[in-house]
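Here is chain A:
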Amino acid sequence: MISELLINAFLVTVMLAIAIALLKTRTVIFTVILTSAYSLVAALMFITLDAVDVAFTEASVGAGISTILFLAAMAYLPKKEEENFSNQFLPALSCIILGAILIWCSYDLPEIGLISSPIHQHIVPDYILGSRNDIGIPNIVTSVLASYRGYDTFGETIVVFTAGVAVLVLLQNNKKNPKNTKSKINKIDKKVG
Partner candidate 1 sequence: MELVKDIITGVFFFIGSMSIIIGACGLIKLPDVFSRIHAAGMIDTGGTAFFLLGMIVQSGWSLITVKLVLIGVFIFFTSPVTSHVTANLAREKKLTPVGKKIGKVL
Partner candidate 2 sequence: MYLAALIACGISGILILVRIILGKTTFDRILAINSLGTIIVLGIALHGFYSGRPEFLDIAIVYALINFIGTIAVLKLFSTGSLGDIQK
């Protein structure tokens, strides 16, 4: 128990240190690197909470794919962030108030892993008991995602796919007449600055 507390305290400290370093840095590539490190540590946190599947997703999506996507987007950005000297009192105040409200609300949540909490009473026992006979896939999370809530997953996949296709269509590199695209981009560049 005490060791569990020790590990959690260590992980939270490391995450806090990374977050402070993120605030201090001005180089864009370093921001992306630190974000990747942050999600690595966050996935460790999920492991200590016994949420292996979430940790898997965090490791592959948070630390892997999103880092690469950020990097690909970063190729269009300037190397350094601009210094911003405007008054930051109001944003800081709103952040602190929001955080205080969230912490205050978290006191009403049931304890982690409590069996009598409502989320473990309603439909989860059905899924856990029936999964092997109904569907026959060894992994319960997979059977919930792909079968019990199959329509949900189907809809989500369609939404994500449509969004991806739309982005590809918008950003398509016009290969037939590259001059056209280039002049357009140049015009936009001139307009922006």
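Convention: a residue touches a chain if its C-beta (ideal position, glycine included) is under 8 Å from a C-beta of that chain, and two chains touch if they have at least 3 such contacts; residues count from 1.
If you want to know what made the cut, all candidates are chains of the complex that A comes from, given by their letters.
Since this is a predicted model, take the numbers as computed values, not measurements.
Undergrad: Which numbered chain among 1 or 2 touches chain A in this complex, counting any copy?
TA: 2
Undergrad: Which residues of chain A touch candidate 2 in their complex?
TA: Those in contact with candidate 2 are residues 3, 7, 10, 14, 17-18, 21, 24, 27, 29-30, 32-34, 36-37, 40-41, 43-44, 47-48, 52, 55-56, 59-60, 63-64, 67-68, 71-72, 74-75, 173, 178.
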